[in-house]
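The complex appears here without one of its protein chains, the remainder shown in place.
Per-chain numbering from 1; labels A and B assigned in written order.
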């Protein structure tokens, strides 16, 4: 189990004693890996063509001596000022077509030939020098890729991307529906990226620009990796992803990294949002594990203390550091790593928490927390390499989130796609059901339950796959505002994607937008427990085969279906017509889970705010029981663990049990509320 | 009675079956007119000088065959990308002096010689080809004119406009009071349009810029019309106005259109704002009718379903489509037209409601609503050409709204001019009193009651006209913050416009700004029902002839006049010193209407949320009784209609009655509350 931190010794080269103290304290804190060189370009190449690797040699050598491994970064996340000064083309151009001045980080043009040339050179030299170094275990490519550039080079690359995709302007014009507003393009050169003072309303253009940005970013990443491979290193490569980052389609990007790694900075302890924060963090961990088909991931960055860039820098309460680290492991992480090892003394991140604070010793609460966790992690080596045995899956798609947000209507005040996905996910989280996150292209047959919230953009292939899944015995849950457009953001003529409406046995006719404070009510038939409030969007549908489990109670569409169940060949499709409040959603899932029979990690009721997750190697299961609340929680006797579980506030227990014992568990009815 | 829609068949040229279905469904929905070609430029001229009218020939011919008329648009609301590419000067320049990229619509420079040349050419060709086409009944010039351009061509045109207006820099400097802050211009070339990074504080400059924009837009419009006239068409011309659009002085523009047409998109069903929405929409209809002296107007656009560009796309509840269409007719419209006939499949307006939705048939609720209304409209042909016999008028002026907002002080947090006009208007609306909207230049003698809220900018001519109106027997209601500046935005020395203060018998001394949550109270003499709260602005005045009907109760100006009545020769002037809450305003108007004796459409009490309007040809009156609420409403027996009126939620009845019967009606005291 790796336990480590971003390490930036170049900030302390003027004081060699610091380096020695660092190494000693790393040992004390059970640190066995560091990420190094992330922002070192100017320290490695202080002027063009002049390289100063000596300090890094020393650092790498001493790390090796101390038995600490290193992920060596390509330094392309921030470049030296001399490069911007000499080659302005490396500077990013904003959507308003203003070329940035030098500054900040992550602001280079990924198309720039000069930037690619300079990147190739430094990456090659780093690889040649360190590829066989005993400390080196992998490559950390750049840092938190993101953003876009609208320079002329990028405009040209975008047009090439479009030519490659559409072949003809006629196809592009049809896909983007440019006849309206007289937008038909008659020359490829007329196409420009979206701009605040240019085109903002052609949804297809906006969508393809986002796809291009992902494509171009991956292309730059692959350019970076190519230098390493060509220079002779076959060590694993990764780049650190960010929390459900909207700017890049990680389903695409994940194909090209050897292992997923990501940076997790939950705003723990935000008043009134403790549960939401815990669930959203869990979802992101599950997403990261799922990006490469369940393969364990790396928690590349997390703060050992507070952050300095969130609105309020809250301290972690006692226990939270260990708990949040174990939460990552419970969902599939094989590492716990921090940003950063030693707190900067100046500039923008000087108040970001670090293992070693300005105080400078091992006496702080934070250092003690880290050291204690480091010790506990040494007991969890068996967990490394195990997977999460999920039989439930929830769909989450970048194309869809982009398209929902880019479109105008039916609710410009907020469609809440991500929040809706989180709410459905939360139901499974609350009941201890291991869950995968899937893209629309995933095979579905291995799942007992597939949840597809608000899949507005749904290809015909996906619609067919969902239909097939149901026909062949799966349980599907889906919602309003699904199957509306194809991959071009063109609406399905005839209403919605046909295979999709066949699968759900319902035909959506209209969708009503509700103001923030408006609610409708839904209720089930006599005796049904289904009853509660819905908000934001209410779809009005007629049934074409489905059973109506609940109807609207108010407005002119009172009596119309609000929750339906379609028994379709060997399977079942549930359809939720409006956005439920959480209490109601839990009731809907009582019905769903009775049908789906998907397994939970344990067979006893789980108190609100407690998470139960499971990893497994097929022989043993590792069951994590985590109390995300400040108060003590009791689960009573848990048969699968053969013990009584009582947790203090923010306590987590991990139990290793034989697979045989734990495989019989059925989730309890009744949620956490 | 015209019933029609914007029709964009160029979006479906790839599928001819759609066109045939369109024609069939138009007949079914009683559609007898379409607006066509609004965004067709690139389809008509796909490359410079290459024209492709054939598809339009086909459409026009088939429309004629089917007995459907057409308003043919000049396509200048959006131009082809090739034009922006070849002639960047056609692109608008923002106030920040950045030239837009190609994109959106309505973003051309109206001064550009190239744009004018290209416009003249396409307009001429369209006219020559279709002027005698049997389907053609009029010209739809461009679309929703608006916005400004700050390019060099426009700067030059602005300076010419100023030279023409002021003749000398000395006159301009005096009008703009440029000695302060050392702003005196010594060369016409020093004058530049307002800019966020330039001049923001010279009110006269800002005001003249807005006047220039209106002037230049009309000039461009006239340039468009000239091509049509020169090419030999004398059919009527119109351009579609927008809801009390602030950017253009429609009092000026109205002179140059043959018939007023406008686009109405009320946000029906907004929680807590149902009444306000109904009243504001009614006001706009009355404004549009009044723009050309009471001549009926066209409802050129309205949505048959939801919009897609408002914050929340609410569906229309059953009945609302018919009700809102009849409301337009009640106030003077002779048409009901939609945007648009068939929903776009892609791009920015794909979720804007249309008669034919993506579903594609006549089975939808929306189609059925439209068809049913179409049928009802065939019974209202007699209404066409009738007018609204208003004896009450409310003043609303663009120069004044611009000047109030541009000025700094006395309340930068909000002066609420439009809202105040709406509130005074609402009183008459609630009581069923037909009302004209007038500009400061209107003759007043035909009105029994003239309401002039917040006429901050008041020329000496207007002040005299108001004084004469009162002297000669009229009833005037006016308020605080009136008569402050002349047409140059220069304050009247001596306090306020003299004729105005003579008319009201009151001299305003100071004006106090109140914070949003602050209130003062006013109350009348012992036994008076006048009592209630005022807010935002409290003028402190002394009387010079007026009777004090109510005084302030609080703050240091307690006891000062808050509501006065001045009997002046043959007439009466009421003055309201502060902004009343609606309940209080109703009480003030109880006093006013007792004096004014202005007639209502019916003589029975009108429940809250019900609107009664009247059109007349002098022989018959057409009385519209409309329930803008969701609940049923009873008016009991209405003598003028010789029937009992009970209305379901959102129901409207229209009764044709002899003028003789209905002309004796006096409004009831006591508002709707």
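Everything below uses one rule, namely that a contact is a pair of C-beta atoms (placed from the backbone, for glycine too) under 8 Å apart; a residue touches a chain by one contact, two chains touch by 3 or more.
Everything numeric here is computed off the predicted structure, so don't read it as measured data.
Q: In the full complex, which of A:10, A:553 or A:617 touches the chain missing from this view?
A: Among A:10, A:553 or A:617, only A:10 touches the chain that is not shown.
Q: Out of B:63, B:126 or B:514, point to the residue that touches the absent chain in the complete complex.
A: Touching the chain that is not displayed is residue B:514.
Q: Out of A:19, A:82 or A:256, which residue would touch the omitted chain in the full complex?
A: A:82
Q: One chain is left out of this view; which of B:140, B:210, B:358 or B:411 touches it in the full complex?
A: Touches the omitted chain: B:411.
Q: Suppose we count only contacts with the excluded chain; which residues of chain A make the list?
A: Here the touching residues of chain A are 8, 10-11, 13-14, 39-43, 46-47, 75, 78-82, 84-85, 94, 98, 100-105, 270-271, 305-315, 317-318, 343-352, 358-360, 364-366.
Q: What chain B residues would touch the chain not displayed?
A: 96-97, 174-187, 189-190, 192, 195, 197-204, 407-413, 488-495, 509-515, 517-518, 540, 555-556
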